[in-house]
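One protein chain omitted, others in place.
Here the chain labels run A, B and C in written order, and each chain numbers its own residues starting at 1.
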Amino acid sequence: MTNRKVGLWLIGAFGGVGTTVTVGLTSLCRGLAQPIGLVTAKPLFQNLDLVEPHEWVIGGHDVRAGSFYESATGLMERSGVFGYALLQAVKNDLDQFSKNVQPGIWINESSTHTGENNHIVLCQNPKNAVAQVCEHLQTFKKVHGLDRVVVVNVASTEPIYPLDERHQSPSALLNSLTEPCLPPSSIYALAAIQSGCPYVNFTPSLGASLPALELLAQQHKVPIAGKDGKTGETLLKSALAPLFAARNLRVRSWVGHNILGGGDGRTLNSPANKESKVKSKDVQLPSILGYPLQTHVSIEYVESLDDWKTAWDHIHFEGFLGTKMTMQFTWQGCDSLLAAPLVIDLARLIDFAARKGESGIVKPLACFFKSPEGVTEHDFFKQTTELENWVRSHHPLSAR
Amino acid sequence: MTNRKVGLWLIGAFGGVGTTVTVGLTSLCRGLAQPIGLVTAKPLFQNLDLVEPHEWVIGGHDVRAGSFYESATGLMERSGVFGYALLQAVKNDLDQFSKNVQPGIWINESSTHTGENNHIVLCQNPKNAVAQVCEHLQTFKKVHGLDRVVVVNVASTEPIYPLDERHQSPSALLNSLTEPCLPPSSIYALAAIQSGCPYVNFTPSLGASLPALELLAQQHKVPIAGKDGKTGETLLKSALAPLFAARNLRVRSWVGHNILGGGDGRTLNSPANKESKVKSKDVQLPSILGYPLQTHVSIEYVESLDDWKTAWDHIHFEGFLGTKMTMQFTWQGCDSLLAAPLVIDLARLIDFAARKGESGIVKPLACFFKSPEGVTEHDFFKQTTELENWVRSHHPLSAR
Amino acid sequence: MTNRKVGLWLIGAFGGVGTTVTVGLTSLCRGLAQPIGLVTAKPLFQNLDLVEPHEWVIGGHDVRAGSFYESATGLMERSGVFGYALLQAVKNDLDQFSKNVQPGIWINESSTHTGENNHIVLCQNPKNAVAQVCEHLQTFKKVHGLDRVVVVNVASTEPIYPLDERHQSPSALLNSLTEPCLPPSSIYALAAIQSGCPYVNFTPSLGASLPALELLAQQHKVPIAGKDGKTGETLLKSALAPLFAARNLRVRSWVGHNILGGGDGRTLNSPANKESKVKSKDVQLPSILGYPLQTHVSIEYVESLDDWKTAWDHIHFEGFLGTKMTMQFTWQGCDSLLAAPLVIDLARLIDFAARKGESGIVKPLACFFKSPEGVTEHDFFKQTTELENWVRSHHPLSAR
Partner (left out) sequence: MTNRKVGLWLIGAFGGVGTTVTVGLTSLCRGLAQPIGLVTAKPLFQNLDLVEPHEWVIGGHDVRAGSFYESATGLMERSGVFGYALLQAVKNDLDQFSKNVQPGIWINESSTHTGENNHIVLCQNPKNAVAQVCEHLQTFKKVHGLDRVVVVNVASTEPIYPLDERHQSPSALLNSLTEPCLPPSSIYALAAIQSGCPYVNFTPSLGASLPALELLAQQHKVPIAGKDGKTGETLLKSALAPLFAARNLRVRSWVGHNILGGGDGRTLNSPANKESKVKSKDVQLPSILGYPLQTHVSIEYVESLDDWKTAWDHIHFEGFLGTKMTMQFTWQGCDSLLAAPLVIDLARLIDFAARKGESGIVKPLACFFKSPEGVTEHDFFKQTTELENWVRSHHPLSAR
């Protein structure tokens, strides 16, 4: 067993995904759970010396006061996950990690923060905010004697943020930081990159997805990955569309209707925030199928579902001699539980990329994302092959 | 335009699949249909000089008296496919091809034939029956001046046929032909192989799937392929199971309930025939997932559905921290229309294999079959990659 | 056989519903169809001497030039209904009735008519338009020697039309007719009422649903009924919600997602028109269940579906000890074919009401409508009981 210690810094730590990542890692650490849903638990990855559960130290930011245990209890009661006995067994671990969660940064601009999100550090402008986040990261690393800190954005989806010339180069961006020029997700991303921390954007928010930050990541030798974790309905699309393509069946329309509750659902109830999400979900099909088709994606907040997302997809396709046929599916998944193991996978793999000296966008991680950066391939199986090839490029003898 | 003429000999010609193959090829020939659902219409296959619609001459066997036009009209009226105008436009072509359909062979043994299947040639034993089929094939080839005849079994599913030592070698089998030793599907397969005709078994019946016939195909330099076309629910399984595997989600149970009417459905209403089908549908999941799981496949005959098959699949899986989630799908497809383009694909590809001098089982065709012979891989996308590799091994510059 | 002849005047005659009504009545008349889907074909109604298929003479208005045969052929080709043989058999009848279809009225105001809807009579104001429609109705009645003309609105859904004090009394309304004050549907309704024609509004448009016209109908002794035929998803809601109520299961959310193509779908693609429809579909559940709950109804136009509507409903309910459970359904129905028999039912029953001297809203017809006028009961089975009681109030010995 090594003495390695690596930090996992979660932006939006007390949300459903951040909480589940923390419950999951502590449960794995204590041998109370199996690594189901973890891609990196598969034989292929066993030679990579990825960070093990007991080697992670968890911290992060959140605009809500609270604790991992409190959030976990809420998830258990509302969504029926985890189980009482498991939470008791990891309560102490959760409480230790809760101490590492800092208030979220908040730029003092026109948009006022909502009543419940008041665990914040007010900053005058993006420049100050970046500095504040950098300080939090440095303190975390120092206090716990960490070899490295990986930053992952698991906060609520932001509205679409319009880009302009200030976002095209590092210098233009850095010169604009005294005025409003970035959404919160990108402030955290900038701070992570400047602090040399590998960065993953698991949400559809802007994060590091602008030319200025992509270039900056290369300059700072920091690997980054994003964006928007591919957990459910979109994952299925990216597996089923290749089937229709392979059989030369012509998809005429593909309608997806998503309903979900919980914090993520509530955020999406705002039309601006929903727009980011829908946009992220609706680009794949023409890309995979190779022709335009009618697609429609809708997402509605349904309070009673809590963290359970149900998607209904209706695929109308034409077979031989113009015969119209139909496939429908429903997917009933618990979003946080689908997302959390992928966050752990990504943290492990971006840390690995950092160790291997990679920087900028790590394209072989595309299979984890709805809107993979720097990659136009949306076919899940082709993306998976890229990931396998990448692993084997580093460890040629890795198991199939 | 070449002067090439190739025969397509359909066993069970007037059934739904055989009829749709014939309507389809004549419609394609007259420019009345697009090649939707034809895998070999994709760019990858364009350099292979595959047999074109106008180059096929269709014939076959059937135990029913009838005609392609009559069967096609029945399908149109009951299942709402083809359209009136299309059938009128190809009626003459259908009638020409109907003339090439010979009565089915019938061995004079204990099991008596049913009343409606009385378009038969009574044979004393398998030896006579094989000779009769060979004569039909030779006549067909000679009358139409064909370069080659491809034989495809699209007849109703037979009950499981037990194998013994007589089926292990060509000599043992050939010495047993004066007594009952083969089901009808295998008698046709034997005749095809002895006549040098490439053979495809699109059904779950025995066909050429016994050591004696596989060896004989090699000896006669005849390529063969089978068995049981992967058209609907099983196709979906072989595309979705790899997704669960890739994400390390643990499938706990996978239940598939199929309902269909039509001739195929009616045959499956007999428990013995159903057994063949269910067996063919139920082997893939443990193979792809790599662990045992509870699976259940049922098929029921529902008269009102005619040729439309509806499958409902319920997939119960465990995600992170043991959280149980569910995917369900329904598939509403018209069986004959899904099968027919694959039959055309297989006819084109097995003819190509023959031209390239391949013999015995053509394993790269596995992606077309529920129970691919000589292949243990059931993952549809890996099977597809094998097909692509095979094409490129013959034509390295083939399009992606 | 009587010498009775009754007119059926369809507003929007060449649309899917109007066309199917006409194909249906002519097919029934010629003994080519069974009265499946016709409520009034049930034993209960056999003593009422309702108008029989051969007694109807069909006419109407449409803003499209065309014919019943042309529309019917289009429906057959796109949506796979009717069948070629049936349409040939009734072609002559359809052509006779097509001659009775007049151009639609069009008020010469700011909103210009679209290019394809150019089969119109331009009118200077509502007053002229009403006069024009009255003339059409009188001519129809006179030419064919009809005992009565029943007017049914089956035209496309209009946007919501705001009401004001002009719509509160007959006199106020009649004094306003020289300026824009009514949507087209209400102009037709006013003309019907003034002409003494029983009027049915099968759409969510305004029609006769304003105090001024309801009072006018009473004054003119004209029975009216509406609005918005209950054909599919809403029908199911009104049958299933009573089940949850009867078992005291608490529905927490009910989400309905509708997709459809065809002319109706295309109209709904306009947000203003969609609003009328969604509003009509979303009022029932709290009424039946007796408590507020989260409901969501969406409708999207999916071109490839043509006249087939698919609805997916997700019902999330709480059982004993707060246990959350789920029911989902999908409904795949052909809208015109579901609507047409109900239009025939309503025409027969409102004619019956007229014969019996009823006037104003005929409330016992509530079971046919999504937004039944003058009735707060949405439980389908209670509504059906009201219909049965009404029948028995006229014919006490009617069969169960």
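Rule of thumb we're sticking to: contacts are C-beta pairs under 8 Å (C-beta built on N, C-alpha and C of every residue); 3 or more make two chains touch, one makes a residue touch a chain.
Just so you know, these numbers come straight off a predicted model, no measurement behind them.
A.B. asks: Return the single residue from C:I107, C:L216 or C:L240 that touches the missing chain.
C.D. replies: Of the listed residues, the one touching the omitted chain is C:L240.
A.B. asks: Touching the left-out chain: which of C:L305, C:C334 or C:A366?
C.D. replies: Residue touching the chain left out of view: C:C334.
A.B. asks: For the full complex, which residue in C:G322, C:G357 or C:P396 touches the chain that was left out?
C.D. replies: Final answer for the missing-chain contact: C:G322.
A.B. asks: Please give every residue of subunit A in contact with the chain that is not shown.
C.D. replies: That gives, for subunit A, the contact residues 77, 80, 83-84, 330.
A.B. asks: With the missing chain put back, which residues of subunit C would touch it? List them for me.
C.D. replies: 20, 23-24, 27, 33-39, 41-42, 81-82, 86, 235-236, 239-240, 242-243, 246-250, 318-323, 325-334, 337-338, 340-341, 367, 380-381, 384
A.B. asks: Suppose we count only contacts with the excluded chain; which residues of subunit B make the list?
C.D. replies: These residues of subunit B touch the chain that is not shown: 252-253, 255, 257, 259, 294, 296, 298, 300, 302-305, 310, 312, 314, 316, 318, 324, 326, 328, 330, 332.
We adopt the following convention: only the chains that are shown with their structure count from here on.
A.B. asks: Using only the C-alpha atoms, find the rotation that maps subunit A onto subunit B and quote its angle between 0 and 180 degrees, to the nearest 5.
C.D. replies: About 180 degrees of rotation relates the two copies.
A.B. asks: Find the chain most remote from subunit B, comparing centres computed as mean CA coordinates.
C.D. replies: Farthest from subunit B by mean C-alpha position: C.
A.B. asks: Can you give the whole-Å distance between the Cα centres of subunit B and subunit C?
C.D. replies: Measuring from centre to centre gives 49 Å for this pair.
A.B. asks: Whole-Å distance, subunit A centre to subunit B centre, using C-alpha means?
C.D. replies: Roughly 45 Å separates the two chain centres.
A.B. asks: Quick check: what residues of subunit B touch more than one other chain, meaning two or more?
C.D. replies: 330
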